[in-house]
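Every protein chain of the complex appears in place save one, which is left out.
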Amino acid sequence: MTAPLTPVVDLDRIVVTYGGGPFRRDGFQAVKGISLQIAPGETVGLVGESGSGKTTLGRVCLGLQPPSAGEMRFCGEAFGALRQRRGQLSVVLQHPEWALNPRLKCGRSVEEPLVVLGTPAEERRARVAAMLENVGLGASFAERFPGQLSGGQRQRVAIARALITEPRFIVFDEAVSALDVSVQAQVLNLVRELQDQHGFGALFISHDLAATRYISHRIAVMYQGEFVEVAEAARFYGEPEHPYSRKLMAAIG
Amino acid sequence: MFSILWRLDRLSRFGLGLLIFLILLGLVGPHLPLGDPMRIGAGPRLTPPSWQFPFGTDELGRSFLPRVVDGIRATFLLSAVAVIITAVIGTLLGMVSGFFGGFADQLVARGADILFAFPAILAGLLIAAVMGPGQISAIAVISVATLPLFIRVVRAVTLGLASRGFIVAAQVAGASPWRVMMVHILPNIIGAVIVQLTYALSIGMIIESALSFLGLGVQPPYASLGSLLRQGSAYLTFAPWLVLSSGAVLSAAIMSVNLTGDAVRDALEPLKGRSLT
Amino acid sequence: MRILFYFLPKLAVAAITMLGVSALVFLSLRMIPGGYADVLLGPFVTPEAREAIAVRYGLDQPLLIQYLNWLGALFQGDLGVSMVTRAPVLDEFLRRAPVTLELALLALIVALAGGLPLGILAGIAPPDHRGGLLARLVGALGASVPDFVLGSLLIFVFSVWSLWLRVGGYVGPIEDPVGNLRVMLLPALTLSLFGIALVLRTTRDAVLRVMTEGHITTALARGERPIDIVRLHVLRNAAIPVVTVVTTYFGFLLGGAVVVEVLFSIPGIGFFIFSGLENRDYAIVQAGVLIAAAVFITINMLADLAYALIDPRVGSGRH
Partner (left out) sequence: MSHIVTCENLVVTYRASNGPVRALDGVDLTISEGETLAIVGESGSGKSTLGMAMGRLLPAEAEREDGRMDVAGQPVFDIAANDLRELRRDLLGFVFQNPMVALDPTMRIGRQMQRAMGRRAGSEEIHALLERAELDDPARVAKSFPHQLSGGMAQRVVIAMASARTPRLLIADEPTASLDASIRDKVMGTLCRLRAESGASLVILSHDVHMIARHADRVAVMYGGRIVEQGPTGRVLDAPVHPYTRALLKAAAGHEKPGDWLTPIPGTPPLLSARCAACSFEPRCTVSEENCHTTRPEPREVEGREVLCLLAGTQTEPKEAAR
């Protein structure tokens, strides 16, 4: 750990415009010139209401949504194609019922990123077993189908899949929002522990400020495509600066 | 999957049983002691049904029952071949269209629109004009009529899946589009394809028999249920058993397919309804 | 505004579809074995006659030019002439259109009158009610008996016991309205059975789907009567899929119910196209398919418009 670390993700004045074209009303700017750096081992929380552009920004960070303007660098280099970034980044999404392919055994879901990387089968099996242990499930879960698991267990399998290639960056998009309070805490703690172990950078997208500030180091509050406040998470245990952030705080009580 | 089917009600079971019975009959029919479908003068001409000739005889004195059994096989086989080929093509096109979106999607969707705009029997007339009547024309007509159905259903279901977590996760992991489609999308849309397959099969059977009825499908001396009806309709008033027997068997065959389709659909996405009190 | 923004792209798509249809139809005729000249002149043609025909119909030009010429003629209402009678094809079709239109409307009315009420009842019946089973049976039966089977059966019944209705011997509705109805009713009924089944099944499924939606619970929660819930909240929300199948069915009827018209000797478009094929008069088949497809595309466009009127969300960009 010398000098300032190269950020895993470096967003430079990103703009995303949807729509436009014949027979359509004017384009809609979902993201309006946003800059953000995420350091290795850092979790940045991204809160905002539906339609604020936070999911779009998450897609930009994953290379799924090419920005209309601005630049995205990954570990100091231009992002390039997703295929070149195999194994370097991953995602955990909302809706545990759709997080895993219902037709595949969990083991096959978890090993898929390794298959894509071309890891030999023997090594894959060992790493899948180890990773399932790591997320607190046990290797026997490799043989189960998602339909036999609870929402929290499925989200754990999804996290195992996200971590199996030891990626440098993970996006959690509403990853705990659909879970019950008691299970939510299990998953939040798991992510915190795993980050201490593996040191990935993370973007934690959520509409739930309480969960976000618990898990994040820094928080960016997004409103209508722009950041209205970016501050240390601790700030959101006190009195944040922007009036909109304070409105969000009111919901926690 | 089959265990789900048997949990269904009487009507569904009846349809599935009938379907299996008819397919078996068509398969083993030639080996059953029903008589030779091609033997002219096996009995007197146009005799009404009797123990010896359960469906009577036709104008050449051929026993009609073995001809109907032969017709079942021809109708099922021809429609099934056409529909299965179409299902494979339609599923691939629909997945590509729904998954890639953009230009590929426009191309496939517009192509489906164009095919859909041709009324099936009219398309049959046109294709018969170009290719001449016969089985290949019939297969082509069935494909033209059912391809848009597969494309539309598969495209819609794929679109619904494309934003699901496991698809996005696979893309982020760097999986190739082909891999995503084959490993993640196909196994999850196969149910919808099967439902559509049964409906397309029933449409295919209707088209095949209608074309044969018009003399554009299976050509003599071979028989399908439609051509038997055509043959019988010339003697409708004084030998109605020809039309009645082949018509009843044809309707029963299509109904067995439809009921099976309903059963599969109800098993995959049950519609519950509720009371209004 | 909303409807305009929604409808303009639909219009463009319809135009593209029509163009594609026309290209396919054009190609199909050029692909007929033996070529155009053989078709026109029969198998015993001299090379000179073949040449003359080729020049006269522009067959010596590249395919694309031929197509554009043909398309240009189409836009002026020139669908070619019958190879047999030499009469303009369009006139022949327009003369027969009213017969097919009448048949289609009769069949549609019967299908709606039978299918809609049964479908709604089957949809709102309590889950275990016997009516649901009956509806499924009618639906399965209607979708399974091909029109020529039902038609043959009806012809048999009505030719043996000559009840009031008649088979064959078409008379126009203007000369003899009652006689016309006597001739048309059987083919219309034959065509409508499939329609009844189609409308019934679609309506039932759509109603069942709406019944589980949240706003029905809301209506129940504020103490609405069942009849009001169905009338105010179920029907409109269930209408879109029903409109879709009804327009597809109507388009199919208008495209010439070939089999039924042939079976009952109704001198409509379908019958005309079929006899065109039998006489190897391919210009009629070609034009017939083109007209049917155009009618079908137009009707579907009207359906698109109907969606926007039924559901305020359609075309609003939010769904």
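Residue numbering begins at 1 within each chain, and the chains themselves are lettered A, B and C in the order written.
By definition in this document, a residue touches a chain if its C-beta (ideal position, glycine included) is under 8 Å from a C-beta of that chain, and two chains touch if they have at least 3 such contacts.
It should be emphasised that the depicted structure is a prediction, and the values quoted were computed from it without experimental measurement.
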Whole complex considered, the hidden chain contacts A, B, C
Touching the hidden chain, out of C:Leu94, C:Ile109 or C:Leu232, is C:Leu232
From A:Ile14, A:Ile38, A:Val60 or A:Leu188, the answer for touching the chain not displayed is A:Leu188
Per the whole complex, from A:Leu5, A:Ala69, A:Ala121 or A:Ala234 the residue touching the absent chain is A:Ala234
Listed in rising order, the chain C residues that touch the chain left out are 126-127, 212-215, 217-225, 228, 232-233, 236-237, 310-313, 316, 318
For chain A, residues touching the missing partner are 47, 49-50, 150, 152-153, 180-186, 188-189, 192, 207-211, 213-214, 233-234, 237, 244, 247-248, 250-253
Residues on chain B facing the left-out chain by the touch rule are 7, 272-275, 277
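What we mean here is this: only the chains that are shown with their structure count from here on.
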When A-B and B-C are ranked by contacting C-beta pairs, first comes B-C
Cα centre of chain A to Cα centre of chain C, whole Å, reads 52
Within their complex, chain B touches chain C through residues 9, 11, 15, 110-111, 113-114, 117-123, 125-130, 132, 202, 206, 209-210, 213-214, 226, 229, 233, 236-237, 240, 243-244, 247, 250-252, 254-255, 257-259, 262, 271-277
Interface with chain B, chain C side, in the complex: residues 13, 16-18, 20-21, 24-25, 28-29, 31-33, 123-127, 133, 136-137, 140-141, 143-149, 152-153, 155-156, 159-160, 205, 208-209, 211-212, 216, 220, 226, 229-230, 251-252, 255-256, 258-259, 262-263, 270, 273-274, 277, 282, 285-286, 288-289, 292-293, 296-297, 300
Touching chain B in the complex, chain A uses residues 62-64, 82-83, 85-87, 89-95, 98-104, 109, 112-113, 116-117, 158, 161-162, 165
